[in-house]
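With one protein chain withheld, the remaining protein chains of the complex are depicted in position.
Presenting subunit A:
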Amino acid sequence: MSQFNFVSDLQNALIMDGETRGPAPRWKKKLEASLNGSVNTTRSVLSVSYNTSFSGVQAPTKTPGKSSEGKTKKSNTTPSKTPGGGDRFIPNRAATNFELAHFLVNKDSGDKSDEENDKATSSNSNESNVQASAHKGDRQKLISEVAQVGDSKGGRILCYQNKAPAAPETHNNPLKVVYSIKTPISTKSGSRYIPTTSERILDAPDFINDYYLNLMDWSADNIVAVALGSCVYLWNAQTGNIEQLTEFEEGDYAGSLSWIQEGQILAIGNSTGAVELWDCSKVKRLRVMDGHSARVGSLAWNSFLVSSGSRDGTIVHHDVRAREHKLSTLSGHTQEVCGLKWSTDFKYLASGGNDNLVNVWSAASGGVGTATDPLHKFNDHQAAVRALAWCPWQPSTLASGGGTADRCIKFWNVNNGTLMKSVDSKSQVCSLLFSRHYKELISAHGFANNQLTIWKYPTMVKQADLTGHTSRVLQMAMSPDGSTVISAGADETLRLWNCFAPDPLASKKAVSTSKGKQSVFRQSIR
């Protein structure tokens, strides 16, 4: 048979108008030789080798990538294994059929050489032509049998006549949102520098380590009120001045402190169940409002209304202007109310209790107080709920954090009362705050790390852990400019964290754009 090879090589070399080719590669020669070989011994060896090489490959464990759909048409190129989109593809070695893949890669060139071979033989003898074509058919049959390629497989493909309906024309794939995000969130996260150590540490001796009390607040006038033991102190964050506001009698203490939205009025809920109002500019008590039979552990202001939550399980709305201050009593909790927050738009009041409930109360239609039956009762937490925060940019989003047995931060849509997200924070959640500058929130935790954690919202990707407290962090408050967070720990320290400082570049940009807008505005007025 070598003379045929020689002839075909010679012919190839003599073709002047075709593309010039070097001598055929070794594999081609080999293939040609094996195909050309009408000698029976080589044939049988060949078929045996095919059988053995493919015998380990059962039809059902075909390579997924080279399944019947793809390969009937696509044979000139192998499908690329790595997706161009940058997605990770982890090849499954067990599922990869190397023999079949090799066959498919070489199939095209094999066919070509067959044709060449035919040409060469036809010019020489009819007999060998017949042999070669017979061999070719044989071989193809063999291969298709082994590989069960496409339609040559002995089976039927059946489908039901009444097809499923197409999606409605107006349908828009909801996943589009997922794909339209330009930069992956994972690369964006942590792009901001967050100092992880506290900027300043204040001593807070005798700070009561009680999960159910709210003993610190930061006013719009930049004054931090904090209760230490039986005293209430005011720390002016601007000047650093410390002033003692009041001292309770032996055995009594402040259970909660809350500043009015604007101004210097501080509400103090005390251990006897009364709510005191103090004018801090004059250091003078304005009035005392009773209404509870047990200590007041939580307070929330809504303009002239102050809502107080008590150990007796009730929430009372006090109108601070009226002589009859007690507007209504809400009895949705059976145990101590330790979390109380009005929503940023003041349409809802959220309360959390030791009975593991989060209640959401909608504002009364009259505009004062709330309805006496809760709008929503969320019982998904497995522990007392103290940490409550309303999202400033989504007024209907409430975040709540559970105690040691629960450790979850849950997000609620109060419009429809659904749980939107739940994240296991792996530690007791004592306090939650949303940032005003970033789409982030900060949570205060207890055992094991006593850290503050900054999360990206809504992805809830951890941004940073602020560590420093040596005992659980009980309370957090945000500075009026929203850049600094103060945390009060059971280790009797107050720590200031400059974790939400506005990005200087972003603020510059905002300034420049606002300037640009202004000029356009002026022009339009003229």
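Just a few scattered comments:
Following the convention adopted for this analysis, contacts are C-beta pairs under 8 Å (C-beta built on N, C-alpha and C of every residue); 3 or more make two chains touch, one makes a residue touch a chain; residues count from 1.
Throughout what follows, contacts and distances are computed from a predicted model.
Missing chain, UniProt protein name, picked from "Mitotic spindle assembly checkpoint protein MAD2A", "U6 snRNA-associated Sm-like protein LSm6", "4'-phosphopantetheine phosphatase" or "Splicing factor subunit": "Mitotic spindle assembly checkpoint protein MAD2A". On the side of subunit A, touch with the chain left out of the figure occurs at residues 59-61, 63-70, 72-74, 79-80, 83-85, 87-89, 92, 95, 150-151, 154-169, 171, 173-176, 178-179.
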